[in-house]
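Entry: subunit A
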Amino acid sequence: MILVLLLFVPAVASALIARSRNSSRAALIHVWANIATLIAGLDVVQRVYVTKTEIAWNLLRADSLSAFMIAIITFISAITGIYAVGYVNTEFDSSQFRRARLFYALFQLFIFTMLLAVTTDNLGVMWVAIEGTTLATVFLVNLHDNHTGLEAAYKYLILSSVGIALAFMGTVFMYYAAVAQASEIGLSWTSLIAVANRLDPTIVRLAFVFILIGYGTKAGLAPMHTWLPDAHSEAPAPISALMSGVLLNVGLYALIRFKAVADISAGPAFASAWLMRFGLLSLGLSAAFLVSQRNYKRMLAYSSVEHTGIIALGLGFGGYWGTLGALLHMVNHALSKSMLFILSGSILLKYRTTEIRGVRGLLKTAPWTGRAFLCGIFALVGLPPFGAFISEFIIFRAGFAMHSTAYSVIGISLLVVVFAGMLASMNSMLYGSPAEPWDRSDPVRLPLAPVALNVVLLLALGLTLPDGVQEFLGGVLRIVGVSL
Partner candidate 1 sequence: MILLVQWLLVVAGAPLLVGFIRKTKARLQGRCGANLWQPYRDLRKLFIKEVVISETTSWIFRFTPYVVIGAMLVAALIVPVLTTAGGALSLGNIVLLMYLFLLATFFLALAGLDAGSSFGGMGSSREMAVAALAEPTVMIAIFAISLRAGTTGLSDMINVLAGDRLLLLNPGHLLAFFSLFIVTLAETGRLPVDNPSTHLELTMIHEAMILEYSGRYLALIEWASAIKLFLFFTLLGNIFIPWGIGRTEQPAAVLLGLVALVVKLAALGVSLAVLETSVAKLRLFRVPALLTGSFMLALLAVISFFFLR
Partner candidate 2 sequence: MPFGKLANLLSFLFLLMSFLLIVRNSLSGQVRMFAIQSGILAALAGVVALFGGRLELFGVAAVFAIIKVAVIPSVLNRTVAKIGMQRAVAPYLGTSSTLAVCAVLVIIAFTAMAPITGSDPLPTADGIPLAFAGVLIGLFTTVNRRRALTQILGFLMLENSIFMIALLATYGVPLIVEIGVFLDVLVAVLILEVFVYRIKQNFDSIDVKQLGVLRG
C-alpha cells in the first residue's frame, strides 16, 4: 500500500497545483508534497531493508534496487523542491503566476513518472514511465520560451523519443525471446530473470544492443548525448538539478535491470564490453568539450555525461567492486550534481549571465553560495574527503582487477583532464574582484539551506561506509546478480 501512496502523492499534488489560484498556495502544496513523498520513500526503504521485497499490486514492486532508486529520487527532489520555491519567487514576479504554476505542476508530474519507472515490475510500464519523464520535462526545458530554449527542447524531445523508441524495440525483442520459452510470461522483470538462463543468447544480445542505445540516450551516454548539454543548460536550475542528478540515474537503472538479464543469458562479457566502450566514449567526448566551455551550466551538463560514463565503466568492469563502485557513484553524483545546479541557479539570479567570464568573485558577493559551490566542485571532480573520490577509486581499481587495464588508464587520464578544466573555471568564478557595483548577499537564503545536507552526506560517504548501508547495497547487488 505504501507504494501506491508513494505514487499517489505527487500525482495528486500535480493535479491540485494545476487548479490552484495563487502562487503561494501552489508553492505550499508543492513543498508539502515533496516532504510527504520523502517520508513515504524513506518508509519504503526501511521496509525493504527489514524484509526483502514489497509488492503492492501486480504491477508495482519494490526490491532493493528500486528502494535504492526511490531513496535517491525522493531525497534529491525534496531538497531541490524546497530550493525551487526560493528560485521561483526570485525569478518570476507575481504577474507570471501561470508560468510558476506550470512549473510546480510539471515538477510533481516529473517526480511521479520517475517514481513509477522504478517501482514497476513490468518492463513495458517502465518504458511508458520513462517516456513520460521526457514528455513531462519538455515544457520545463522551454519554460523561458526563447529561441535557445525552443531549440533545446525540440532537440531533446525528438532525440529522446527516437532513442526510447529504439529501447522499446529492444524490449520487444527481449519479450520475444522470453515468449519462445514460456508463452504466458508477460513483460515482468522477475519472470524474465527466472527464465534468463534459457533464453536464446543471440536474440538477447540483439535486444540488449538496442536497449543500450535507447536507454543510453536517456542516461546521457555518448554518442547519443547531444541533447543533454542543450537541455540541461536551458532548463531552469531546479529542473536541471533533477534531470542531471536523478533522471540520468533512472536511465541507468533501466540499463542495470536489462544487464542483469543479459548477463545470465548471454554471458557477462557481452554487456560489459559494450558498457565499457560507451562509458569510455562518454568520458572522452565530455572531457574534450568540457575544457573549452564558456558557459558554466553547459560545463556542468557535460560533467553529467562524464559521470554517466564513469558509472557505465563501473558497470562494465563488473564484478562485486565494479558494480558497488557504480552504485556508490550514482549516489555521489546525484548529491553533488544536484547541489551544483541548484547553486548555479543562485549564481544566475545574482549575476544574470551564464558565461563563466561574466562571473567573478563569487566568494565575496555570495559567500554561502560560493562556499557550497567550492565544496560541490571538489566533490564533483573526485577530491577527497568527498564521496566521489571513494567511488571513482573503487571503480578504477575494479577495472585493474578485471584486467581492463587500458580502459582504466585512459579513464583516469581523462579524469585528470576534466579535473584541470573544471578547477580552472571554478577558480575564475570564485576568486577575483567582481564587477562594480556589487553587494554581499545570497540571492536565495532559506530555501538554500537543505543543500547543507548534501554536503554532509557527501562528506559522510567519503569518510565512512556504515554497516547498514553496506548491507543494503549488498542486497542491491544480489538483485543484480553480483555476489562477493
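Observations, loosely collected:
Simple rule for what comes next: contacts are C-beta pairs under 8 Å (C-beta built on N, C-alpha and C of every residue); 3 or more make two chains touch, one makes a residue touch a chain; residues count from 1.
Candidates were picked such that all candidates are chains of the complex that A comes from, given by their letters.
Treat the numbers as computed from the prediction; the structure is a model and nothing was measured.
What touches subunit A in this complex, out of the candidates 1 or 2, is 2.
Of all the residues in subunit A, the ones that touch candidate 2 in their complex are 59, 122, 124-125, 127-128, 131-132, 134-135, 138-139, 142, 145, 147-148, 150-155, 157-158, 161-162, 165-166, 168-169, 172-173, 175-176, 179-180, 186-187, 200, 202-203, 206, 229-230, 233-234, 289, 292-293, 298.
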